[in-house]
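Please see the structure below; I have some questions.
A selection of the complex's chains, in situ.
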């Protein structure tokens, strides 16, 4: 089994894919709301990613910021 | 009111903060599971961030990847 | 008021927007020169972002590199 250092893995279902020649937007419905990911269109094809697929949105901890109400 | 282009904003509560001189790890409990964010310790101090605070974990769509079971 | 951990916030004015179906390029004129940001076209629409808008270019410290002349 593979283990990856990326700490944030949010399970959901692909709700929509917006295509363009280089990158595509993957909209994923999760328990914490709708998330968006921009990946290469090449990966969308290689993974045969399509609406309805069960996926994980993966985010490295160093790339997540924090906002709070003062 | 401020608007930001960052699409992914996950609400939660600070569960733990691990400090070090330069960066700190903020562990946040959300509806979609526990998330981790590494930010500067300077920001932790400026924001007076502490355990129990209600926050949003913010992630730019271009920095989110997708994983699926084949 | 909202506080965000992102340390680098550069004020400027939108000089040009280049659109494409998934991402758009926002060119911003600041006191430190012209900056470029690539965000989702969905955010451009949600924020009703247009030429002439006063904005902040936001950059997480962990995503900024340093170059110097030897």
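Brief remarks follow.
Letters A, B and C mark the chains as written, and numbering starts fresh at 1 in each.
Definition applied: contacts are C-beta pairs under 8 Å (C-beta built on N, C-alpha and C of every residue); 3 or more make two chains touch, one makes a residue touch a chain.
The shown structure was predicted, so the numbers you read here are calculated from the model rather than taken from an experiment.
Displayed in place are 3 chains, all sharing one sequence; the entire complex defined by the structure file totals 6 copies.
Here, only the chains that are shown with their structure count from here on.
The mean-CA centres of subunit B and subunit C are about 20 angstrom from one another, to the nearest whole unit. Of all residues in subunit A, those that touch two or more other chains are 25, 36, 38, 62-63, 65-69. Taken together, the subunit B residues at the contact with subunit A in this complex read 6-11, 25-26, 28, 30-33, 35-39, 43, 47, 49, 53-69.
Touching subunit A in their complex are the following residues of subunit C: 1-6, 20-23, 40, 42, 60, 62-63.
Contacts from subunit A toward subunit C in the complex involve residues 18-20, 23-25, 36, 38, 62-63, 65-70.
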